[in-house]
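This is the structure I want to talk about, given as structure tokens.
Note that one protein chain is taken out, while the other chains of the complex remain in position.
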Amino acid sequence: MADRVAALSGPQGPRPRRRFSRRNIIIYGTLAVVAFYYLLPLYVMIVTSLKGMPEIRLGNIFAPPVEITFEPWVKAWAQACTGLNCDGLSRGFWNSVQITVPSVIVSILIASVNGYALANWRFRGADVFFTILIFGAFIPYQVMLYPIVIMLREIGLYGSLWGLVIVHTIFGMPILTLLFRNYFTSLPEELFKAARIDGARFWGIYFRIMLPMSLPIFVVAMILQVTGIWNDFLFGVVYTKPDTYPMTVQLNNIVNTVQGVREYNVNMAATLLTGLVPLVIYFVSGKLFVRGIAAGAVKG
Amino acid sequence: MHSVEIKNLDLHFGAVKVLQDLNLTIARGEFLVLLGSSGCGKSTLLNCIAGLLDVTAGQIFINGANVTWAEPSDRGIGMVFQSYALYPQMTVEGNLSFGLKNARLPRDEIARRVARAAEILQIEPLLKRKPAALSGGQRQRVAIGRALVRDVDVFLFDEPLSNLDAKLRADLRVEIKHLHQQLKNTMIYVTHDQVEAMTLADRIAIMKDGKIMQLGSPHEIYNLPQNRYVADFIGSPSMNFIDGRLESGVFRAAGIDIPMTGYDFRAGAASDGKVVIGLRPEHIATGDALASAAIRTRVKVDIVEPTGSDTLIFAPLGGTSVHVRMDGQTRVNPGDEIEIGILPGRASLFDRDTELRL
Partner (left out) sequence: MSDRRPNRFFRNMTAKIAAVPMILTALCVFVGGTVWTIVHSFTDSKLLPRLRWDGLDQYERLWNTNRWIVSIENLLIYGLCSLILSLIIGFVLAALLDQKIRFENTFRTILLYPFALSFIVTGLVWQWLLNPDLGIQSVIRGAGWIGFTFDPLNNSKIVIFGVLIAGLWQGTGLIMVLMLAGLRGIDQEIWKASRVDGIPMWKTYLFIVIPMMRPVFITTLVIIASGIVKLYDLIVAQTSGGPGISSEVPAKYVYDYMFQGQNLGQGFAASTMMLLAVLVVVIPWAYLEFGGKARG
């Protein structure tokens, strides 16, 4: 190799590149500054939640804690007060779990069957309903808030967890149906035809052929729904009672309470606790999350 | 002075060696085709020549200038892409003139060049249209026009006809050949289609795994393949290969002996040993042509494939099944016994281990 190179004269091999070219400095410099700006709030949340109140009052919010204390976390989880209840965010956490789990399951089941029916079993009028559904995704929730209150009251579910499950199923339906319909449409149609010739019917094809092939899209839908429902505030505050408030509503009540001294460290611990579930999902799921939001962006 | 010269070119993507110690010189006005199956490095080589890829080692000269480090736009090349890569928001005229405007050429010079390109390619009526309103063939003509207005000596084509249907492909092939005869530019043309390669090229470079397997005129490539890969790659249906032994000038395989009289052995290559003989389906004589064949034998027809102009048959010979091309008017049925003749002068012999031509 060496003698070969020596035989050539003049420019050869790759273009000379300086590691610190102006282009690289601009690109990486900008990205580093932006990344710093994006990470700052998370950092401040963490350090604040680990400080004691005296240190917060004296010090600087960016300074790392001199003395690390986990007391704010304990307090936020088990003792913080909202109104008369003083059992901390734990109540909201468990409420949110109780809301999120059935909502995710029910909404995904219904939407996947819808999407499957729309993709493979076209019937007259299906497209009309689907168009209404997609337009529904753009209607401000405020327009439909009160009619749903009346409907839930009529069936006796207003204020209950199951009422909220229905609400999440309804409002998750447009985007999830779209997601599943597009996915099922992308599967080879021959597969569906072959199954029909083999005598499989609606549910047979759904459970035996479509479901096993659609695991990734179910995971995407799950990520979309878990973060969406966990982060919901509006439906929680409208359709539940203080006892059944989801975590976001309870968090807001704890932090924005007007009574007593503001304990910023407890507030930040509570905020972090509430953000923890979607954050963990985000960091674990990576590319699937990106796929989910790209598909779910229509939800707005 | 050569038009394009490539010296000791290497290109690695990480640990993958895409091109290895490649040398190639292309004469002024030559039409060179880089031919190979996908992944052989032919497009990569073209992108290196264009300067769209940074080479790992080696040099590239265009018109005598070392352009290894030059930007694509400074190399004196024009390039035509498979997907046409027209700027969709601009009219045909805009597409042709955008690069020139950017190079701050005088306005009347731009107009002159666009008009000339449009005239040569007969796209004058399309100048005000946008690419979306053009057919595939028209788009590719505009893409060629964009290379034409650059007024350069070297044209690079990256599978320009692959996105077109068969008929258009044949038409545009003729047009490109015509264009080359008219302009007399150097053209380097990448394709995986051997018909395109054979019809267009002055010389063909057949590539495999980042190396050139053979470089020669279409005639040489077809008649004197230098190795088994090239022999197998060129020709459709492809060459028949029969394993056997060479014993003092006679090829012996199961049930057939072929004295290789008339075969042009390479100097000192005619040693005895394990060899494989390659017979093109169209070089196996049948019917009237039998008279000129030195060796004749009878075979039983297995399968008959009429294609209209020709009829192809499969028949067992020398322990394998061979393809024979017969005249389309011949009537043959499976099970028939026919006589075939072999012309040693038209056959190719390869060493079975090195796969090189003997």
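As written, the chain order gives the labels A and B, with residue 1 at the start of each chain.
We take it that a residue touches a chain if its C-beta (ideal position, glycine included) is under 8 Å from a C-beta of that chain, and two chains touch if they have at least 3 such contacts.
Note that the structure is predicted; figures quoted are calculated from it, not measured.
S.K.: Which one, B:77, B:164 or B:301, makes contact with the chain that was left out?
M.R.: With B:77, B:164 or B:301 as choices, the missing chain is touched by B:77.
S.K.: Quick one: which of A:76, A:133 or A:179 touches the chain that's been left out?
M.R.: Checking the options A:76, A:133 or A:179, the one contacting the hidden chain is A:133.
S.K.: Taking the full complex into account, find the residue in A:81, A:113 or A:219 that is in contact with the omitted chain.
M.R.: Reading the full complex, the residue touching the unseen chain is A:113.
S.K.: List the subunit A residues touching the unshown chain?
M.R.: 27-28, 30-31, 34-35, 37-42, 44-45, 48, 56-57, 60-62, 110, 113-114, 116-118, 121-124, 126, 129-130, 132-133, 135-136, 138-148, 150-151, 169-170, 173, 177, 201-203, 227, 230-234, 237-238, 248, 251-252, 255-256, 264, 267-268, 271, 274-275, 278-279, 281-283, 286, 289-290, 293-294, 297-298, 300
S.K.: Which parts of subunit B face the unshown chain closely enough to count as touching?
M.R.: Where subunit B meets the chain not shown: residues 47, 50-52, 71-74, 77-79, 81-89, 98-99, 102-103, 146, 150, 158.
Keep in mind that, in the parts below, only the chains that are shown with their structure count from here on.
S.K.: With chain centres taken as the means of their Cα atoms, state the distance from subunit A to subunit B in Å.
M.R.: Taking the mean C-alpha position of each chain, the two centres sit 54 Å apart.
S.K.: So in the complex, the part of subunit A that touches subunit B is made up of which residues?
M.R.: Contacts found on subunit A: 4-5, 7-8, 10-16.
S.K.: What residues on subunit B touch subunit A, complex-wise?
M.R.: Listed in rising order, the residues are 7-8, 21, 54-59, 66, 68-69.
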